[in-house]
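What you see is the complex with one protein chain gone and the rest in place.
Now for subunit A:
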Amino acid sequence: MKKLKRSILYWILLSPIVVLTLFPFAVMFITAIKPATEMLSPTWWPDQPAFANFITMFGETNFGQALLNSLIVAVSTTVITILIAIPGGYALSRYRFGARSAFRQFLLISQMLSPIVLVIGLFRLIVWLGLIDNLAGLVFVYIGFNVAFAVWMLQSYFSTIPKDLEEAAWIEGASPWRTLVSVFLPLAVPAMVVTAIFTFIASWNEFILALTMLRSANGYTLPLQIFNLVSRYTVEWNFVMAAAFAATIPVAIVFAWLQRYLMRGLALGAVK
């Protein structure tokens, strides 16, 4: 089959899924630029697009505060998770030790447990630590839930880095620590970046734990803040959608941009 003919056929076959996938994004954007007067009219494109909604939304929805909270939570979770996971992944890929396979099974099992299953126990844990309604408590729990995935991803990457390079450095007389810092870690940077992006997105988007542990409006992360706008008696959907759009698009762009690398990493991590 000629490439052009094939391309047309494929796009026709893909079109239902493409439309369904893009539909929520279209809904988000179009609603976000509808003026309040047109909110209840079921038209597609607004007569008078109100791009100013994006600016008004900032004040109406306390967006800035929630954005800051989300950034604090996601960045601290990502940095700490990676720092904890690097030695773990390194041990799994470079050492053969007794508990290795038990530890790997433990990682797999803990990856399977969604926070919702443990939510009552987690709530008690956080109350016990005195960290309810505290972003630090949320970060603590997020690290716990992300660390297994991060170790798993890193070890599968680390195993693809040839050991010869480190051995060569040892022969040259470099100490193990020196070898790690100037030979191994630079080669592992792509792995760390991919793992960091997945961890960042996971904690940026997390909902259940935030819903359970954050109590006061000023501490809400973005998903929770936007959910709470929808739970009010009257919902200003144009602001809600503008906020959802603003919270979603930057992450989606980064994801789309790095997609190919992320996919390769995940396929490696999930199946191997």
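By definition in this document, contacts are C-beta pairs under 8 Å (C-beta built on N, C-alpha and C of every residue); 3 or more make two chains touch, one makes a residue touch a chain; residues count from 1.
Note that in this section contacts and distances are computed from a predicted model.
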item: Listed names "Nickel-dependent hydrogenase large subunit", "Choline dehydrogenase-like flavoprotein", "Multiple sugar transport system permease protein" or "histidine kinase", with the criterion being the UniProt name of the chain not displayed; value: "Multiple sugar transport system permease protein"
item: Sole contact to the chain not displayed, among A:A50, A:L67 or A:V141; value: A:V141
item: Options A:L68, A:A91, A:I161 or A:L187, residue touching the unrepresented chain; value: A:A91
item: Residues belonging to subunit A that touch the chain removed from view; value: 3-4, 6-7, 10-11, 13-14, 17-18, 20-28, 30-31, 39-44, 84-85, 87-88, 90-92, 95, 97, 99-100, 103, 105-110, 112-114, 116-122, 124-125, 140-141, 143-145, 147-148, 150-151, 201, 204-208, 212, 222-224, 226-227, 230, 237, 240-241, 244, 247-248, 251-252, 254-256, 259-260, 263, 266-268, 270-272
